[in-house]
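Note that this is a trimmed complex: some chains were dropped, and none of the rest were shifted.
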């Protein structure tokens, strides 16, 4: 497992605060042990629904912020999507829920100060802030590109403006910043600032497009994927996607342990939802002539 | 101290709690949460002769108190397993039960043979729920004769000292018949149950939720079916050790299987929900036995079949008894006739 450098913990998390931020909910949990282990890009896996819940899979969320207070707090920002996130949104201070984290492979960090473009879409923008904080410590230049469907669905523009050297905002309906999608801006920002690396977090389409743009400029893209997960700990194989390894072989890689951060150009974006015929262990073709 | 020791064939395990095949990873994943050497045994995902990429996504979906999966046995194949995963487990002194799978009797036998000299293999579990490519894709577990043939071949390929467990499917008309055939064919024990065949449709896309269309249902939802199977098979084959599984989430759930007749239990889907589930279940089971004044786990295996007190209490002429009721029973199957067990 090209896994998290330190082992995760499993602890009862106590809700400290629940707030609304635009279209999103922000929950801060006291979850001792997670904060000091956390590295940017990692996520936590939460049990939802309480003791007698009918919901058995974990819900995974990027960590927006950790603090050392109360033995360690963790903050997540999320959109209500289905029953699990609806339950989370209804939590109140002092409620307790099981937290596993930090999980997954974090963003690799540059050794030297470099010029970074950080691309985030919707709630996923939240995952960029711990990264930005660390990059700042390393004297990197930071350029944010934040997008979303509308002004309500762009996360962190204010915080980005505080911390970054530049912040570009884009919405699909033009209600905030420019009209368009984050990937539309990336090329311009990369050129303008002379970027040396691109970090991105968001839906698949965005990551694919950002990866393509970065490749055009010969830049590495480090992308954090949000593939549907079930356990978050690597045991269920639900989150596998085709990724090319160092030897050029495609593996079905579990995004919860081998990701969520991947080098963008290693992910076979066009083959998501398939087992590529040349993947390691792919079924032997029934039509050898036509497929191999 | 509660005596939690349990025996499966010639192998003695310090406690009865295992991972269920395919739900405990390679051991490394859970090793981050607890010492896998503390488990009764670690059961591996089903190992096949060659590496397998599995099924396309989506592979897993949540259902009420269950999950439906069609991961397609993604795995490294027997060679990589022997060189990479087994040594890691051996180092941690974990007792390893290797689940094996294949597309034909020959493939299973091949995997069993390759395991013969591997150190640290406590037992082999045959995943009989695979489709037999030599029989038009019919699942081995579906027919007593097919299951028996498979068990016989694996038993012949594995060293005598390694117990062979046959893992059964509940998706059959008569699980007792399949169990008997497997026991006759030389299985040293039975694991049950595997997942139930199921399906879910996404009402937004109007398409099946899983790329595999149908999938495999597990979790607490299926526990009543699993307990029934263990109870029925233990009644028919009281001397054959059973590894009970299907929806175990707590120590009391584990105890339920033991009372039904299981000598050991495996925790599957619960581990997806709680990576510490196995050790928690073990701790809770230990506590539950203590609380009930039970000193030896082995003493209560199958207890629900034969509590003299209750047994006699039930034989009451006023009851219009179980026995009498059987004849005219309705939507329910004939109930077990306790007096004959």
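General remarks:
For clarity, chains are labelled A and B in written order, and residue numbers in each chain start from 1.
Note that a contact is a pair of C-beta atoms (placed from the backbone, for glycine too) under 8 Å apart; a residue touches a chain by one contact, two chains touch by 3 or more.
On a predicted model such as this, the values are computed, not experimentally measured, just so you know.
Written in terms of the labels on the displayed chains, the full complex in this file has the makeup A x2, B x2.
In the analysis below, only the chains that are shown with their structure count from here on.
Remark: subunit A and subunit B have CA centroids separated by 36 Å (rounded to whole angstrom). By the touch criterion stated above, subunit A contacts subunit B in their complex at residues 1, 7-8, 10, 47, 54-58, 98, 100, 227-228, 230-231, 233-241, 251-252, 257, 272-275, 279-283.
If you check the complex, the residues on subunit B that touch subunit A are 22-25, 28-30, 32-33, 50-60, 62, 64-67, 69, 71, 74-77, 211, 219-220, 269-276.
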